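The complex appears here without one of its protein chains, the remainder shown in place.
== chain A ==
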Amino acid sequence: MLGFVARRLLLAVFVLWGAVTVVFVVVRLVPADPALLMAGETATPEQLAALRAEMGLDQPLIAQYLQYVGNTLTGDFGRSYTQFVPAMDLIAQVLPNTALLALLACLLAVGVSFPLGLLAALRVNRFSDRAVTTLSLTTQSLPGFWIGIVLMLVFSRQLGWLPSAGLDSPQSLILPTITLALPFIAILTRMVRSGLIEVMGEGYITTARSKGLSERTVIFPHAIRNALIPVVTLVGLEFGTLLGGAVITETVFSFPGIGRLLVFSIGVRDYATVQACVVVIAVAFVLVNLFVDLLYGFLDPRVRNSR
C-alpha cells in the first residue's frame, strides 16, 4: 500500500511539473511583449526597460523559467496589471465560489445519476432503460452554455423565479449548479448503467442468486459495490470536464468564480492572472485525481498491487 501511495504521489508531482511548464511555454508564445501591454503604448523606452527588468523579462529564458517555477511553488504569479494586486489575491477571492459550485454540481449529479443508472441497468432494453439512455445521450449532445442560456431564459427572464446573474443569494446558485451538473449527470448515468450491467453478468452474481438470495440482496450489497469502483474513477476524470464547464457556466451566469476571472483576464490580456488561474485549476484537477486514485486503491486491492 505504501509503495502504491508513493508511486501515485510521484506521478502527481511529475504531472504538476509538466502542467506548470506547459503554461510557461504557452504564455511565452505570446507574440506581444507583456511589458508593452502592461505599460501601454505611451510608455517611454526607459519605462519599458525598467518594467522588463522588474518582470525579469531581460533575463535568459532558462533563468525566467526557474524563477517562474520557484514563484509558482510559493504561489506567487506576479501582479495583475489591470487590478494592480497580486494575481493570487484575485483568485483567493473567487475560488471558494467555484469550489462551492463544483461541489454542489457533483452532489446533484451523483444524487440524480445513481438512481437513474440503477433503474436503467435493472430494466435493460425496456422502456425505462430506453428513456434514460436516450435522455442522457441527448443531454450530452447539448452545449453546456446553451443549456445555461435556455434555463436563464425560462426561469429568470420569462417566469422570474430565479436570479439570472451574479451571486447575491443562495438562489443564485440554483441555475448555475443545474447547468454544470446536467452534462455530468448524463455521463455518470451511462457509466453507472454499463458498470452495473457488466457486473450483473459475473459468476458471483449467479452464485448469489443460486444461493436463493432475494434479488434485492443480490443487487444491493453484491452488485453495487463492484459496479461503483470504476464509477469512482470516472468521477475523478470527469472532474476536469466539470472544471472546464465551470469556465463556461460562470461566464453565462456572470458568476464570480475562477472561470469567469480567467475569461475576463484573457479578454484584457492580463497574462499573470491567466497563468495563475490555469495553474490553480490544473492543481485542483491533479489533486482530485490523486485522491480518487488513492481511494480506488483502497477500495480495490487488485489496483494497488498491479504494476
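Please note the rule applied: contacts are C-beta pairs under 8 Å (C-beta built on N, C-alpha and C of every residue); 3 or more make two chains touch, one makes a residue touch a chain; residues count from 1.
The working rule: contacts and distances are computed from a predicted model.
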Matching the hidden chain's UniProt record against "ABC transporter ATP-binding protein", "Peptide/nickel transport system permease protein", "Sigma-70 family RNA polymerase sigma factor" or "Dihydroxyacetone kinase subunit DhaK" returns "Peptide/nickel transport system permease protein"
Listed residues A:65, A:145 or A:296, member touching the removed chain: A:145
Contacting the left-out chain: of A:175, A:200, A:261 or A:294, that is A:200
Given A:51, A:281 or A:294, the correct residue touching the omitted chain is A:281
Decide which residue listed in A:11, A:43, A:131 or A:162 touches the omitted chain of the complex. A:11
Hidden partner chain, residues of chain A it touches: 11, 14-16, 18-19, 22-23, 26-27, 29-30, 119, 122-125, 137-138, 140-146, 149-150, 152-153, 157, 194, 197-198, 200, 214-216, 219-220, 240-241, 243-245, 247-248, 251-252, 262-263, 266-267, 274, 278, 281-282, 285-286
